[in-house]
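Showing chain A:
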Amino acid sequence: MSTIDNKIPAGPLAEKWSKHKAAIKVVSPANKRKLDVIVVGTGLAGASAAASLSELGYNVHAFCYQDSPRRAHSIAAQGGINAAKNYQNDNDSVYRLFYDTIKGGDYRAREANVYRLAEVSPLIIDQCVAQGVPFAREYGGLLDNRSFGGVLVSRTFYARGQTGQQLLLGAYSALNRQIAKGGVKMYTRHEMLDVVVKEGKARGIIARDMVTGQVKRFGAHAVVVATGGYGNVFFLSTNAMGCNGSAAWQCYKKGAWFGNPCFVQIHPTCIPVHGDQQSKLTLMSESLRNDGRCWVPKKKEDAEKLQKGLIKANDIPEEDRDFYLERRYPSYGNLVPRDVASRAAKERCDAGYGVNNTGLAVYLDFKYSIERLGKKVIEARYGNLFQMYEKITDVDPYTEPMQIYPAIHYSMGGLWVDYNLMTNIPGLYAIGEANFSDHGANRLGASALMQGLADGYFVLPYTIGDYLANEIMTPKIDTKAPEFDEAEKAVTGRLQQLFNIKGKEPVDYFHKKLGHIMWDYVGMSRNEAGLIKAIAMMKELKKEFWSNVRIPGEMNNVNPELEKAGRVADAIEMGILMAQDALDRNESCGGHFREESVSEDGEAQRNDEKFTYVSCWEYKGEQAEPVLHKEDLVFENIKLSQRSYK
Partner candidate 1 sequence: MSKGSFLNASIGRKFLMSITGLFLIMFLMVHMSINLLLIFDDSGDLYNIAAHFMATNPLIKIMEPILALGFVIHIAWSLIITYQNMKARPVNYAKTEQGINSAWASRNMLILGAMLFIYMGIHLANFWWKMKFAGDPLLEHITVKGVEMENAYALVSELFKNSVIFSIVYILGGWLLGLHISHGFWSAFQTIGLNNQIWRKRLFIVAKVIGWIFTIGFGIIPIYFMIKF
Partner candidate 2 sequence: MADITLNKIYVKVWRQNSPKDSGRFETYEVENISQGSSFLEMLDILNDNLIREGKDPIAFDHDCREGICGMCSLYVNGRAHGPDRDITTCQLHMRKFKEGETITIEPWRAGAFPVIKDLIVDRTAFEKIQQAGGFVSVNTGGVPDGNAIPISKVDADEAMDAAACIGCGACVATCKNSSAMLFVAAKVSQFAKLPQGKVEGARRAKAMVAKMDELGFGGCTNTGACELECPKAISISHIARLNREYLVAKLAD
């Protein structure tokens, strides 16, 4: 057994959270006023946490790199948010949501955390409705639900195809109310570049003002990192251009453990890469798989003709189409979970059946549902997505099938946190996508929004009190302390160092190179030899970066290249750790697929005996290798079984 204390309370699963809430300390209103909390990131988790903490009376300092908190990438979530409301009377329950999430995550998440997530999920919907979030409604005036991949009930609440936007704007409005009241001081266009640890506790951050270039110090009694995921290590992903894992990475370098870095989600339905000028990938909502059928040609010669542009999809007769998901997974068909669908698409393309000029695309065809339901129904359901697709590709998906291919979408891994969402550094918290906690090895659709808001509205505001109750005697944090001097010096030193390299290649050159290594060797399918090779290549890339990158412009002005350089420098290191973690985990689970661990029929094979643990990586310095700690995952309520969608 591991000795890691994850602070999970004892007792029956269903009572853990309420018992824990009753047991943890509470800070008096008079004392809250004296306590400062820094929240970095203003997505769903960050904005909801900052607003809620301010409502409680803490002095909150919130940071985001965009020009407004409203622009955090939570805004791009399309499909919806899960909640165990059972409004549809389809026998949904907290337990069922808990079970689906654990199973969907391929049994690599903590039972207690996931149960709590399911337990608070109904409150989120109530909260958002009260804020004026315009969820979709039925004609009777009640909230509407839709179903999503990997589950058997209808529990997904949505606001057209813009659920993430509406939820974020709800949290943003709560945040604005607190800014107006003076409870939150908002720092936009500020990027966190380091966390300051003093006497073993997180006591503040160093941030760069992205307009003036000034490096500033901020002190607080606790620091909350809500900075999202690290999908951009792959260069091409569905993340926003600015998304980065650097804040979490700085925490890691200050001693916070990184949990399950190799767990990243690859989303099956993205618009394929069009060429080497591409900067980012666009997601097409998972909901499309409800009515679209995935196929590639049965005959290789047809695929070759498609790749050369000699024929079109509609030229291929019915009997020559291979509906590979329906063939392989007859019971779930096109609605298998994301990781399964992604791998199946890759398998066909690798075998030479890809349908576009690069051979890296499959069809998602609506012809059949249009024939069955009529164009009007399909238009009502997916009109905005079809329009978006046409704008990007210049192809009309009503008459020709969509082309899709998997892309990096979400990182399940992140900073290790205990049940209180605190990292192993006291006073340093991680919430939302930035932590590792709730999705195991694969996240279900519509669960990211749920987790972000659960953490921010209903978990952190309670659990942070337990820590801060012991800090009421700590005076305002003095940012003149030597720890701040040192941290600021390190930050400015690194910026200066980047600036002074004056090499030949722009930052993107390295980022693209990193992306290729990651996608080829640490992507959808991984093996030992490839991972070892990738680590060596990235170490080489790191050297090349630090000797040949070119940063134009000025230090003390707007300088996107300088910002990117810092993030890419971190991303290279992150990529190495991801590969190391993937190398250690010689099993296939969720989004992590090791070619060495497959069943006889080629499906992913978990190894519960050896790998039922959370990988917690500890930084040991620039020259040393990181150390792996293992937090054993204990399943008391669910029996582990091999996932099957056949």
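As a selection rule, all candidates are chains of the complex that A comes from, given by their letters.
Assume a contact is a pair of C-beta atoms (placed from the backbone, for glycine too) under 8 Å apart; a residue touches a chain by one contact, two chains touch by 3 or more; residues count from 1.
Computed from a prediction, not measured in an experiment: that's the story for all the values here.
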item	value
Interface partner of chain A in the complex, by touch - 1 or 2	2
Parts of chain A lying in touch with candidate 2, wherever the complex brings them together	48, 51-52, 55, 66-68, 70-73, 75-76, 85, 87, 122-123, 125-143, 159-160, 162, 165-166, 169, 172-174, 176-177, 179-180, 186, 188, 211, 238, 240-242, 274-275, 277-280, 282-283, 309, 356-357, 387-388, 391-395, 403, 457-458, 461, 504, 506, 508, 550, 552-553, 557-561
